[in-house]
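Everything below concerns the one structure shown next.
Apart from one protein chain that is not included, each protein chain of the complex appears where it belongs.
Chain lettering (A, B and C) follows the sequence in which the chains are written, and residue indices restart at 1 in each chain.
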Amino acid sequence: MGMMTSKDYRESLKLLKPEIYYMGEKVENILDHPAFVPHVNAAALTYDMAIAPEFEELTSATSHLTGQKINRFTHIHHSHDDLVKKVKMLRAIGQQTGSCFQRCVGHDGLNAVYSVTYDIDQKKGTGYHKRFVKLLKEIQARDLMISGAMTDPKGDRSLPPSKQKDPDAYLHIVQRKTGGIVVRGAKAHITGAVNSHGHLVMPTTSMTADDADYAVCCYVPVDALGVIHVFGRQTNDTRKCDCMLDQGNVEYGIVGGEALIVFDNVFVPWEHVFMCGEYEFAYQLVERFATAHRQNYGGCKTGLADALIGATYLLAEAQGTGGATHIREKLVDMVHLAETLYCCSIACSCQGYALPADSYMADPLLANVTKLNVTRNVYEIARLAQDIAGGILATLPAETDWKDPRVGKYVDKYMKGAADVSTETRMRLIRLLEAMTCGTALVESMHGAGSPQAQRIMIWRQANLEHKKRLAQKLAKIGEQPFLVC
Amino acid sequence: MGMMTSKDYRESLKLLKPEIYYMGEKVENILDHPAFVPHVNAAALTYDMAIAPEFEELTSATSHLTGQKINRFTHIHHSHDDLVKKVKMLRAIGQQTGSCFQRCVGHDGLNAVYSVTYDIDQKKGTGYHKRFVKLLKEIQARDLMISGAMTDPKGDRSLPPSKQKDPDAYLHIVQRKTGGIVVRGAKAHITGAVNSHGHLVMPTTSMTADDADYAVCCYVPVDALGVIHVFGRQTNDTRKCDCMLDQGNVEYGIVGGEALIVFDNVFVPWEHVFMCGEYEFAYQLVERFATAHRQNYGGCKTGLADALIGATYLLAEAQGTGGATHIREKLVDMVHLAETLYCCSIACSCQGYALPADSYMADPLLANVTKLNVTRNVYEIARLAQDIAGGILATLPAETDWKDPRVGKYVDKYMKGAADVSTETRMRLIRLLEAMTCGTALVESMHGAGSPQAQRIMIWRQANLEHKKRLAQKLAKIGEQPFLVC
Amino acid sequence: MGMMTSKDYRESLKLLKPEIYYMGEKVENILDHPAFVPHVNAAALTYDMAIAPEFEELTSATSHLTGQKINRFTHIHHSHDDLVKKVKMLRAIGQQTGSCFQRCVGHDGLNAVYSVTYDIDQKKGTGYHKRFVKLLKEIQARDLMISGAMTDPKGDRSLPPSKQKDPDAYLHIVQRKTGGIVVRGAKAHITGAVNSHGHLVMPTTSMTADDADYAVCCYVPVDALGVIHVFGRQTNDTRKCDCMLDQGNVEYGIVGGEALIVFDNVFVPWEHVFMCGEYEFAYQLVERFATAHRQNYGGCKTGLADALIGATYLLAEAQGTGGATHIREKLVDMVHLAETLYCCSIACSCQGYALPADSYMADPLLANVTKLNVTRNVYEIARLAQDIAGGILATLPAETDWKDPRVGKYVDKYMKGAADVSTETRMRLIRLLEAMTCGTALVESMHGAGSPQAQRIMIWRQANLEHKKRLAQKLAKIGEQPFLVC
Partner (left out) sequence: MGMMTSKDYRESLKLLKPEIYYMGEKVENILDHPAFVPHVNAAALTYDMAIAPEFEELTSATSHLTGQKINRFTHIHHSHDDLVKKVKMLRAIGQQTGSCFQRCVGHDGLNAVYSVTYDIDQKKGTGYHKRFVKLLKEIQARDLMISGAMTDPKGDRSLPPSKQKDPDAYLHIVQRKTGGIVVRGAKAHITGAVNSHGHLVMPTTSMTADDADYAVCCYVPVDALGVIHVFGRQTNDTRKCDCMLDQGNVEYGIVGGEALIVFDNVFVPWEHVFMCGEYEFAYQLVERFATAHRQNYGGCKTGLADALIGATYLLAEAQGTGGATHIREKLVDMVHLAETLYCCSIACSCQGYALPADSYMADPLLANVTKLNVTRNVYEIARLAQDIAGGILATLPAETDWKDPRVGKYVDKYMKGAADVSTETRMRLIRLLEAMTCGTALVESMHGAGSPQAQRIMIWRQANLEHKKRLAQKLAKIGEQPFLVC
């Protein structure tokens, strides 16, 4: 009990028996499988950094439930400072991993469910919050990694859950029993799923009475009966299995390791059920989770950008272009784009507020603004990195050719850039840029925490356009008004 | 003594005799001159809002020198909260005026000079800070409006002050006397100059020993002998003199009312001199002022954008397009662009820090990021407003034609949009959009608080690229490093 | 008879008595009125350039009706070469005027009506085309300037013509008489209207049977009974009346001089009626005109941009920044953005095709792509010009202050830039940039030839998305197909 180290975390995973498939193979032990190791490494770092003296102010917190020191990823925010520290923690870890470290999703789920169960209970006289607090105490005490399992497969996006041809397109309650419920369906794109201890299942959209059986929130251990994980493919994923240098980000991979989680008639005891048919709270839960999660993206992605900017600058120097004016201007653009994201995450944190449950949530309008900027700026940062890197990003020979006794000497000779930088260094930088700017790394920036249109809809709803209209009427002397306070 | 109302402010201006020229005319009384009234109105509102119950939490502060309640525009920041409140105050006032209200420039000058005089004294054993505090107390007590007179005409931008063909291209000390100094030169684009009580003169660039005579900071009353103001032209400026409706922003005009201030051998007594040859502090003063001033632009400009977005939406409704999907998407874009600016200003404020003088300054990197975003987003917001408004923005007949007995009926009939909105309302909205999106309103967003390239240079300097390089080396396994703390 | 010189053109205007109002005044003679002179000058240049040896290859053509040499602005395109030459002519004239020269609108109207009347006759057995050819011969022979009067006031944009509360929101036939028809309504934003010889009235939108009375196309002399012009306001329009240098573009103004044309029960004889209720051809006429007109914008606007880029570069040199790398990069961006527009106009011309009437039309998809790029690139070019120009663009004192015996010496001294450029030259360049980048000049780029959304709708319709789908199916091996020809 208590905060775990990365070693503890790996040991704890060994005790679990999740059912995992990948590339037509049943994976018995992710700790031994090279396709999974980078993702475990990234999650593991969240344990070590929580107890590292250089970082613990950001990465740990004090439980409001027990007063114990806990990993911040299990903490319920209770102040602006908590919200800001989350963002800074994400940037700090992102700088170290250069890729997704997965744990924020569950963290945001915990905070969302914490506050919404409180609200349901207030309104409906249910007892979800107390149940949830009990689970939360355990999570904090055992320092568990929890996935945030929200997104359903959704089938036909133009139809609500209850109108889908396949009723399982959204996860739903198929049976209510004395001891608990049985759920069926799936959750898609779930970050860190296979190396988590358990899944926090949440509904993914607003619902009506027709969708009541889809309004379900619960906790399911990763190796519960009927839970099946299918790990998704990523850009250049096989390089993790047969390359070293060609991986680019050798230790931590590219993205968070997303999986499809199938729930094939999974039984959940009542103590782990936190919403069961209260469809009118589904939207609130989605919005709280989405706000918390969108708040993050100017934290972690700026951390990644820091490393990417550094790599790009080093590569320019390795090629003799580090001093060119246009390179410098592009680096300024990269910094500018990255820090803009950071500003957004910091601002939505500072402007957050207390919820009825006394926990804190980021400002929804600004959190959505944050994420919408991420869907653009991260792409532009990557484009600038690729501009500076040069065409070699697309044509670099394999490390096996560089090491080959027949052609290795040619590769080493002709892949050399500036005289004072080794070919190996240049190749490592090229591969790192490749890993960080191609494919899944960008797509995750686009759709993680919801697709851009979801953010746009929220911005429209939150923008207080009526107030803006009144301001304009006053200036244009259309009618007369007193001072207008927003 | 004490905080002034707008009435007090106007009365106080009547007691001054500044020398002002505009359009070939010597202006005796700006309170009676329609070209100046809108600017006085905007500045005057900063007085009334400071005592308005709805706003005083943002717009007033407690003097750290006297403990008295003061207008925030005369306050020295002593916390993150002060920095954030400045931004919120600027947005709140900007929402009311829809144009520049001028007073932030002097405010930022006061804060910059306050902290830099402290640093000079610490280093050089001078007594500038004490002198300045004395002036500051008076400014706070009398609630004076101070211009921030920094930008020199600069002549040939490729040469430093001391190398200019005309030595007066930058303001400089021409004589040191027993009682004070004599300065000559000019300050350009000075916001609110003609309706201020005095000018806070500051150097505008980094300097070397050769430029020592140009390293001068001092306070000069607006009507001091030898001080001459030439008020600049603005877009559609003559409409302020002969139109009502066609002005668009009838009460507050378009921009801040910028003037060229000529200092033709002006004597400044020692008690008003705060830098006199300490060239090595010129850059620091510029940077402090620039940071403080760039911090602002996501405040006031977001306030203006709020009103502009409201006006645009109203105009769309007035034309029957308020419900069109593409209009809504453009409004979302406008909100998104505006709130991004706000995020930046809030973030650089939250991330500010204490200076040796114990006053607070915004984070320089993020403040520059803020302003650089303003130079783009404000233009794009305006472009979107013009897109939604339609071509009528460029062809609307004059109000005199609308009122004309011969053609007024045609103008009213054919300028009518949706059935439930009067032609007058539509025309007022069109003119407001015109005022807020054409010409000087945008240029001010580009160059106020320094041109974009100035922000880019600061971003380059502040970006800590060496740390970023080390992060990349660690990820790419180029050498081995321990945890890296930024 | 025959091609006119600018002098002939001015003389011809004197013979007309159009009813014109502006700023509450009835304007008796536009040739003497400073608000109108720049627009007359720009149109007049289209006459002189048509006979100038340096330009005549572009600016004149051979009438397919008479074999006579004619001004290209009265020519019906009969080849790709005609279409390309139109674009080059527009760029060439735009380089000389730096503003709209108005005549293309009528030119495009002539081409649209020429081909559509042919189609109507083919389908309906009417005799419109022959009538129109007769008028066209006269226009060519007398070298008349014709406005293209298409855009109706439109009232509530969410309703079609026949559903408007005010039936006159769109121009319509109110009476059919033996000798002709009577029309009522108005046309808005009509370029060059007041200095044209006549108006070519065209419907502005697609129509149904209910709108049949709105499907009217006809020719109306500028001084026909019941035709009333209300000239619209433009940015800084009063400077044309009381300034020289402050106008910026002293000779040619800013935009095309748009007017509201009211048709208050105007009688049109049958010989000048070219559509009278054939609502099913309204859309075709709109599309043909729109295509022709959108084709132009990468011609004239690139010509304007050429002058603007030159002015910006000169101003940079006048300020000592002409050699700065970032200035050069921005100039490259300006050129790039402008030439992209030119490419679009050239391409849609090259890819044009013959219509049933044997006249040529630009490619509709590419013409719409052209215009949509204009609505963005012109704004960005202006923004870059303002970036390079500096804040002086928003604060330059009036020329009257520069000439003032009291402060002129100060203005001249402190507005001086680089030593080898006079203050007057710098001021002229600043004012030219101001004229070309502020306000109406940009709005015209947005909405002239139809608003951006109109282009987007056309792009959607013309994009042949079904063919694109089949290409994708083939690549993804979804079914099997043979070669696919677009």
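Here, a residue touches a chain if its C-beta (ideal position, glycine included) is under 8 Å from a C-beta of that chain, and two chains touch if they have at least 3 such contacts.
Nothing here was measured: the structure is a model prediction, and the numbers come from that model.
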Sole contact to the chain not displayed, among C:Ile20, C:Leu90, C:Leu136 or C:Val369: C:Val369
Residue of C:Leu31, C:Val332 or C:Ala419 touching the missing chain in the full complex: C:Val332
Residue, one of A:Leu442, A:Leu465 or A:Ile478, that touches the chain absent here: A:Leu442
Sole contact to the chain not displayed, among A:Ala186, A:Ala338 or A:Leu365: A:Ala186
For chain C, residues in touch with the removed chain: 49, 52, 54-55, 84, 92, 95-98, 248-252, 306-311, 313-314, 328-329, 331-332, 335-336, 339-340, 342-344, 346-348, 350-351, 365-366, 369-370, 372-373, 425, 428-429, 431-432, 456, 459-460, 463, 465, 467-478, 483-486
Chain A residues that touch the omitted chain in the full complex: 21-26, 151, 153-159, 165-166, 168-169, 186, 188-189, 228, 230-236, 238-239, 246, 255, 258-260, 262, 264, 319-321, 323-324, 326, 375-376, 379, 383, 386-387, 390-398, 400-401, 403-404, 406-407, 410-411, 413-419, 434, 438-440, 442-444, 446-448, 451-453, 456
Touching residues on chain B - with respect to the absent chain: 325-326, 329
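Here, only the chains that are shown with their structure count from here on.
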Chain contact topology (line, ring, star, complete or other): complete
Central chain (by mean CA position): B
Cα-centroid distance, chain A relative to chain B, in whole angstrom: 39
For chain A paired with chain C, centre-to-centre distance based on mean C-alpha positions, whole Å: 51
Inter-centroid spacing, chain C versus chain B (mean Cα positions, whole Å): 38
Residue list for chain B, restricted to those that touch at least two other chains: 456
